[in-house]
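One structure below.
Note that one protein chain is taken out, while the other chains of the complex remain in position.
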Amino acid sequence: MSSLTLVQAINRGLAEAMRTDPDVVVLGEDVGTNGGVFRATEGLFKEFGAERVVDTPLSETGIIGSAIGLALYGLKPVAEIQFLDFIYPAFDQIVSEMAKMRYRSGGQFPCHVVVRTPYGGGIRGGIYHSQSTEAYFCHTAGLKVVVPSTPADAKGLLLTAIHDEDPVVFLEPKRIYRSVTGEVPDGDHRVPFGVARTVREGTDVSLFAYGAMVPAAEEAAAVLEKEGVSAELLDLRTLSPLDESAVIASVEKTGRAVIVHEAARFCGFGAELAALLAEKALYSLKAPVARVTGFDTPFPYALEQLYLPNTEKIVAAARAAVRAA
Amino acid sequence: MAESSVTPARAPPESVELPVPQVENALRTMVLARVLDERAIALQRQGRIGFYAPHSGQEAALVGSALALRPPDWVFPAYRELSVALVRGVPLQAIVDQLWGNVNDLSKGRQMPNHFAFRQVHFVSASSPIGTQITQAVGAAMGMQRRKESAVTIAYFGDGATSSNDFHAGLNFAGVFRTPTVFFCQNNQWAISLPRARQTQSTTLAEKAEAYGFAGVVVDGNDLRAVYSAVSDARRKAVEGGGPTLIEAQVYRLGPHSTSDDPHRYRSDREVEEARRGDPVHRVEEELRSCGALDQAGIDRIWEEARSRVAQAVTAAESAGSPPSASLFEDVFATLTPRLREESEAAGTLPPEEGRSR
Partner (left out) sequence: MSESSGLVPLPYSPSEVEALLGEGGARTLLSAYRWMVLARTLDARMQALQRQGRVGFYGAATGQEAVNVAAGLLSAPEDWVFPGLREQLVALVRGHPLPTYVHHLFGDALDPALGRNMPCHPSARDVHYVSMSSVIGTQISQAVGVAQAMRLRRAAGVVLAFFGDGATSSNDFHAGLNFAGVLKVPVLFCCTNNQWAISVPVEHQSAVRQLSDKARAYGLLGHRVDGTDFVASYAALSGALGRLRDGAPPELLEFLLYRMTPHSSSDDPGRYQPPDWAERARRHDPVARLELWMSENGLLAAGVREELVSAAEASVRAAIEAAEATALPAESTLTEDIYAPRGPKLMGSGRGTETG
């Protein structure tokens, strides 16, 4: 066990994978001598050299396209996109190629690329360094979409991603890269996909969150507890595949659901959760499903705090749900 | 793999000069491909297959380039490269099965005709978005560098694809990392209705390589031998660590862009007739005739043989059934997710087995 920040845990995960498996290569902009703009690849260049820690020209199309080629050939590329906001030049490669390669070839060409990218707001990054567009990827068959919220999960999910057989979009909540610290198992620690983490158990209302919204929801649960409301909090961890049974089981217990994400509400991931509850847990619901999300506006700069969900907003939504019935 | 299994191609000879027996073999493949082209267009008109993208006029470029490759090389095709697959040893039946998307199609009927994937001969799954294979070919070549393999990747693409994002990114990465990649651009003068002159203002497509710090060469794509030696040279340079080459094979698309296209709307019959005079298949026939390797009867036999092989393959493909319904849910991921299993059950196509989908 070591006490690490989230970004350090990712760094350890990468190093662990590279040490144990010579097929793992890291590529991206500024990942080499600079150690990544967030320092996630710090020290890797020194340890593994330019052949395995590849500073690429400034082209996301090239990064993901060549990562796909590396994967087809049998290597295990871990591509870094500097910010999720800059992934769109590679969107074609991700949704048309990486996600569909196995399927369209009848299983002949698996394509296990890991795309790591920091996402989310709260760092005064303005429109293009803050967005949360996980729904685009969740909507695409063939992609797995993962969002850790703790250092241990960051390392464990990353190692699972690197050794998975399918392409993974690994979204890193950059806002809590350094603000959360936790005990992280040493060595080849793996956390399975498709299993939500129960952060705390409760009986009155279920909070569903992921990424940087988990600490906010945790605070909200603590506030609610003082008011006599027992909130259960699930950290979804993998959005695709989703741990549907955990979501349903929780609402069957509490009868109330508050879904939290930074992304805009319309067609956001919360819509899928709400639909799931409508389809499979409707009769357990005592109150309408609530969503605490970003607004349906572009991500702002000056008014960032107004935009972002926070503890107060989550508490208010949970209160309203409890009051409803 | 399904029953139509695939064997790797034999290695070509060391010399960059193609010996006569090889040329005769090449002709067989070119004729087979030409016959298939013509048959497939007819089949599409009759509604027996859904779509077809012909490659008539490009046979020398395709076969000549493929002959210069070795078994460990990887091919990243677009959608006109079935003759490359033939040269690498893919049975005709496997190709025709793909046109039908039947139960024997190695890709399980998942794609439109012409979007082949033949893992065993390193013929990577083709997709429709133009250009995407180019960066992938560079990535696989980086993998070869990493594994210290003596092999190259070859990316096939058209003149239109030189405008794509992946052309720019792919050639740039290849230049920076000096990857063992052959970029094989078949300039067939048209990107659907857009003539080459309006695709880009550069004098040749080959010279675009200079923007990425490596050499580009122009080759007469109707000349089987010239293509063979250009690709052989590029391949040798690449495995020796000399980096990538862009080859522009100048050809002419004799047919429509695809069965959905009516080229009369944008080009004249006269232009096509003129181009027909350079028909690469006839050129090879002429060569073999004039050197005495084949007489007209021998050539006729090659065409006859091709016709009967294609007819047979068509009959077999047509009588094979569709892929099983449950396969709709397979290969989305390595294993069936709970959600897909549920959807499969709901659709009444219970998955064939527990756990792994293949």
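We just call them A and B in the order they show up, numbering each chain from 1.
The definition used in the following text is that contacts are C-beta pairs under 8 Å (C-beta built on N, C-alpha and C of every residue); 3 or more make two chains touch, one makes a residue touch a chain.
Since this is a predicted model, take the numbers as computed values, not measurements.
Visitor: In the intact complex, which of the depicted chains does the undisplayed chain touch?
Guide: Taken over the complete structure, the missing chain's partners among displayed chains are A, B.
Visitor: Looking at A:19, A:124 or A:178, which residue reaches the missing chain?
Guide: Final answer for the missing-chain contact: A:124.
Visitor: Pick out which of A:3, A:20, A:33 or A:198 touches the chain that's been left out of the picture.
Guide: A:33
Visitor: Kindly state which of the options B:163, B:335 or B:349 is in contact with the chain not pictured.
Guide: The single option touching the absent chain is B:163.
Visitor: Which residue, B:199, B:229, B:327 or B:344, contacts the hidden chain when the whole complex is considered?
Guide: Counting the whole complex, the residue in contact with the absent chain is B:199.
Visitor: Under the stated touch rule, tell me which residues of chain A contact the chain that is not displayed.
Guide: On the side of chain A, residues 29-30, 32-35, 37, 55-59, 61-62, 85-86, 88-89, 124-129, 258, 287-292, 295-298, 300-303, 306-307, 309, 313, 316-317, 320-321, 324 touch the unshown chain.
Visitor: Footprint of the hidden chain on chain B, which residues?
Guide: 163, 165, 167-169, 172, 175-176, 178, 198-203, 207-208, 210-214
Assume only the chains that are shown with their structure count from here on.
Visitor: Where the CA atoms of chain A average out and where those of chain B average out, how many Å apart are those spots?
Guide: Each chain reduced to its C-alpha mean, chain A and chain B end up 39 Å apart.
Visitor: Over in the complex, which chain A residues touch chain B? Could you list them?
Guide: 25, 51-52, 54, 56-57, 59, 61-62, 64-75, 77, 89, 92-93, 96-97, 100-110, 141-142, 144, 164-166, 194, 241-242, 244-245
Visitor: In their shared complex, at which residues does chain B touch chain A?
Guide: Touching chain A: residues 1, 74, 76, 105-108, 110-111, 115, 117-119, 124-125, 127, 129, 132, 134-147, 153, 165-166, 168-170, 172-173, 176-177, 330-335, 337-339, 357-358 of chain B.
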